[in-house]
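The complex appears here minus one protein chain, its other protein chains still in place.
By letter and in written order, the chains are A, B and C; residue numbering begins at 1 in each of them.
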C-alpha cells in the first residue's frame, strides 16, 4: 500500500503513466461544497505538459472525467458542481503514450529513477512503460484533489500560493514572510512561469534552455506560502502541520528536501537571531519576524505558513550514462529515449500547492471547520 | 490526537515535562525478540540531561520502568528481556521538576516555543510547566522505543548511526556515502560528543560555550545514516521511506528541515552530476555515487540511507525578549528563567537515530521481515 | 470519510447508484499475482441484478473496466491479468438508470432506508437517485475486490464460501463445522440459488415469491465459512479476525447482526457444552467441536472459520407506508416506485464472501504471507 493518504479526507491515487487511465478518489469532502470546473481546469493546466519549452513533448488534455461525488448544479451559470458527500472520483485518460520507447529499459535501470528498487520490490512485474506508477504524471490527480482543496480554503479566506524559489543557482525575489497577502501569494501562479520577479524568471528560462541544449537537466526549489490560516491548527509531535505537509511533499517525485520557515538556515543561527519576538498588531498577537514559517510545536501561529521543497534535476537526460543489465548482471551504457522535461520545477509548482492545500484541508476537516 | 505514530508497529508517547511520569507504549514488536537492558540504557543515556556543559542542569535518571510486554529472561546472564507479543509499556518518572520557574509564562509566550499556538489550541488549559507535552523531555520515551528498534535492526545486520553534522557554521567531517560500514556509522554515537572528527567536535564545543556565556544559543544539523538495508523497502508516493522518516523527524522538537542524500544541494545540480550511475560491485548492483541517499522513488536501493535534520537554536535564551501578555493584550518584555541547553543538537543525535530506527522497523514489520 | 477500509490492503469504493460510474481502488495487492478475468466475472455475476425472479428488474452488465494496476498477460491463454504492484482501479459504468423514479423521495424519506439520516448529515445535498452512495449497487466494486482476494486465497489453499442459511423462518441444511472441505464450502456458490439443500432452496424461493406477490419483502441470514486458514492469524483486542470481519460486514447494506461460531446461541450455553475440547487428528492439533467458529481471542485456530450475517428485509416495499415531508414537517403517506428485490439475501451471498475474503487477505498481507 502506498498511494493513499489523509486522515479526515482520504486521497487515493491510481494509475500508471501508460495504463488506460489515471485518477483519484477523494473521500471526506463535506456535502454542499461548490466547485467551479473552469477554475479546477485552470489549476490543472499549470501542471499539464505540452507547449512550454521546458516540458515534455507529450501532450495530454488532462481533462478529468468526474465519475462520482459531484453533482452538476443545474441552476448555476458555468460548470458548477456541488459535492454530495459521497467519495469524489475523477479519471484522466492516458492517450498520447509511446510505450515502445521504454522497451530497452526493462532490465537496464535509468540512474536516479525508481527503476532498480522497483524491479527488486516488484520482482520484475512492475509496469515499466513511462515510469509506471512512479511517473510524474501521477501528480495530475494530486492536482485535481489539490484544486478542490485550494478552492475550499480560498472560500474561507485562506490562500495557497507558490513560486519558483530557484533554478540551479538562480534565485527569485523573496515573499515578505510577515506581511504577505493572499493576493501576493497567488500572483506567481497566475503567470506562465511562476516567479515573483520576471527578470529572475527569464534568467531561469535561459539556464533551462542551456541545459536542454546540452542534453542535460537542472533542479530547483519551490517555495509555497499560505496566508489567512488561523492560529492553533495542527497537533504536537506526530500530527503537526510540518509532519503532515512533509510526508505529503515527499510523495511528489524528485522532492529530496523539505524545510519550514528559514529551515536549514536556522541551524546556522543563534537563538537571539532565530527567535520570532511577539507584538500586538491591529489588535492581534503577531510575530515581528517569521523565521519559523508560521508553525511552532507543529501548530500554526496565525502567521504566513512557509515551506520549501528541493527538487532534484530530472533524472532522464539525453547524455549516455552508466547502468547495468539486471538479468545478466553486467555493466552497460544507457541512452534514454522518450520525451522528458529538462527541468521539472516549473510544473512542480502547482503540485506543491496541491499537496499543501490537501494537507491543510485534511487537518481542518477534523476540527469541524467545514461544518458551516 | 497527535502523539501516536506507526503503521505496523504503533508508538504512543505520553506525558508532560512535569507530569507524574512520561512514557511510551510500543505495540507490534514481534514475540521472542530479546533485548539487553544495559544496551538500551546506554542508548538512552546519550540523550539524558545532566553532566555535560551544553545540557540543561536538570538531572533525571531516566531509567524506564517496564510495565508490560517484556519478560525477564531468567536463564540469561545480565538483564535480558524477551518480548511476549503484548504491547510494551515503559514509564519514566519525572522527579527533578521545578514547576515554579514557569509561573510567569502562563500568559507570556516564549518566542519560538509552542506556548502561543498551544494557548490558542488548548484554550489555556495546557500544562505550561516545563513546556508540557511539547517539552524535549518527551524524546526520552522516543529513545526507549528507538533503542528497541535499533537493536532489532542490528541483529539483522542493519546499523543506524548519526553524528553532529554541524553546529552553527562549524562542519564535521563527512561519512563516505558509498562505502560506509556499520561500524563507521555507529562510531560517533559511542563518543561523549558525537562527531566523526574530534577536532571539529572541539571547535563546536567552544562555539557552544561561547553562546552560553552570551546567554544565547545555537543550532545545528544532525546527519543519520543506515547501512545494511536491503533494496526494495518502502512504497511509492505516500508510504515511501522518505515520507515516513520525514514525518517522524518533524515530531522531534526544533527540527525545521529534513533532506535525503544531497538534499537541497541537488536542487543546484545538473542531472549529469546528480544522477547516481550503476555498476556491479562484488556481484551486486551498486551505485557509483550516492547523491540520492539510498532512496529512489521512496524505495531503498541497498546503498547507505542518508538523512539530515536541521535543528534550530534552543528558543530558551537568557537574553530579554519581546513578548506579549495574552490576557491583557499588551506588549511585554520576557526574561526566561529555568534550566536550558545552550545547544540541543548533541542530545538530538540519539533522538534522530531513534526516529529513523523506528521508521525502518515499522516498515520492515509489514514485510514479514521479523518472522524468522 | 467512510468508504475506505483495510490496513495492509486498502480498498476505496466510490460511486452512487446513478452517477456516471461506480468502482474501487485496491492498493496493496502484491506484484506478480495472476488473475483470470473470466473467474472474476463469474463471481461478480452472482451478485449482478437481472434475470432472477427475486432481484430488481434493473439490468447492468457490471463488467469492470480495469484502468490500472493489472497488466494483460500476453503470453497466457484466456484473459489473464498480472498485478504490477500499482493500485488496481476498476470502474463499472452505470447505464440502466431511471432517476425520475426517485424525484418524489427528495423530502419524503423511505422508512428503514438511509434517506432521513443522510438528509440530516448531508444537509440535503446528497444524491438521492437510487439511494445514492447508500445503494446496494455499491457492493459491485466490493465484489470485484473480493473476487481478487478470494482468488489469491484459493491459490494458497484457502477456500471462502457461503450459503443462504435462512430466508425468513426457512433454514438451509448445515455445514459440518469441523470436517468441512474447501469444495463443500464453495459448492452452494456454484448454484443459481446458493443453498446446500436444493429442497430448502425451493421452499425459500416460494416464500420470496409469496412476499413479492404481496408487495412485501423478506430477510434472511447468510453464513460464510473459510477452510484452510493457518492457526495464528489475527491479533488480540482490536485487530482480531472477528473485529475486522465484523467491521467490514456492517458495511454491506442491510446487515444488522454478525456472529461467529455458535454466536448468540453460545450465550444460552454452559461452558461445559460451549467449550471446544482439543484432540490430535492426523498429527495436528484440532478441536473436536467448533462452536467458536475457528477463532479464539481474535486469532484463528486452524479450524474452519464460521461467520453469519443477519440481513434485514428489503426496506423498499410496494405497500404504502407512513413517512413525513421534511420541508413542511408534516406526516405523509409514501408509495415507493422503482425496481427492487423482494429479497436481497441471495445476492448478498457473494458480497459476504467478498468482505470476508478481503478481510483475510488484508490480515495476511501484513504477515508476509504473500511474499513467495
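Going forward, a contact is a pair of C-beta atoms (placed from the backbone, for glycine too) under 8 Å apart; a residue touches a chain by one contact, two chains touch by 3 or more.
Small disclaimer: the values here were computed from a predicted structure and weren't measured.
Touching the missing chain, out of C:26, C:118 or C:360, is residue C:118.
When the full complex is taken into account, the listed residue touching the unshown chain is C:313, out of C:64, C:87, C:313 or C:350.
Taking the complete complex into account, B:126 is the one of B:97, B:112, B:126 or B:177 that touches the chain left out. Considering the whole complex, the residue from B:87, B:201 or B:240 that touches the absent chain is B:87. Contact between chain A and the unshown chain involves residues 7-8, 86, 236, 366-369, 371. Residues 1-5, 13, 109, 111-118, 120-121, 133-134, 138, 166, 168-169, 211, 216-221, 231-240, 242-244, 246-248, 250-251, 253, 255-264, 266-272, 274-280, 283, 285, 287-288, 291-293, 295-302, 310-317, 319, 321-324, 326, 329-331 of chain C touch the missing chain (whole complex, contact as defined above).
Where chain B meets the chain that is not shown, the touching residues are 1-4, 6, 8-10, 12-16, 19-23, 25, 27-28, 31-32, 65-69, 71, 82-89, 91, 118, 121-123, 125-127, 132-133.
We adopt the following convention: only the chains that are shown with their structure count from here on.
Counting every residue number used by either copy at the chain A-chain B contact, over half are found in both chains. Comparing chain C-alpha centroids with the centroid of the full set of protein C-alpha atoms picks out A as the closest. Centre-to-centre spacing of chain A and chain C amounts to 38 Å, using the average Cα coordinate of each chain. Chain A and chain B have CA centres that are 27 Å apart.
Residues of chain C in contact with two or more other chains: 8, 86.
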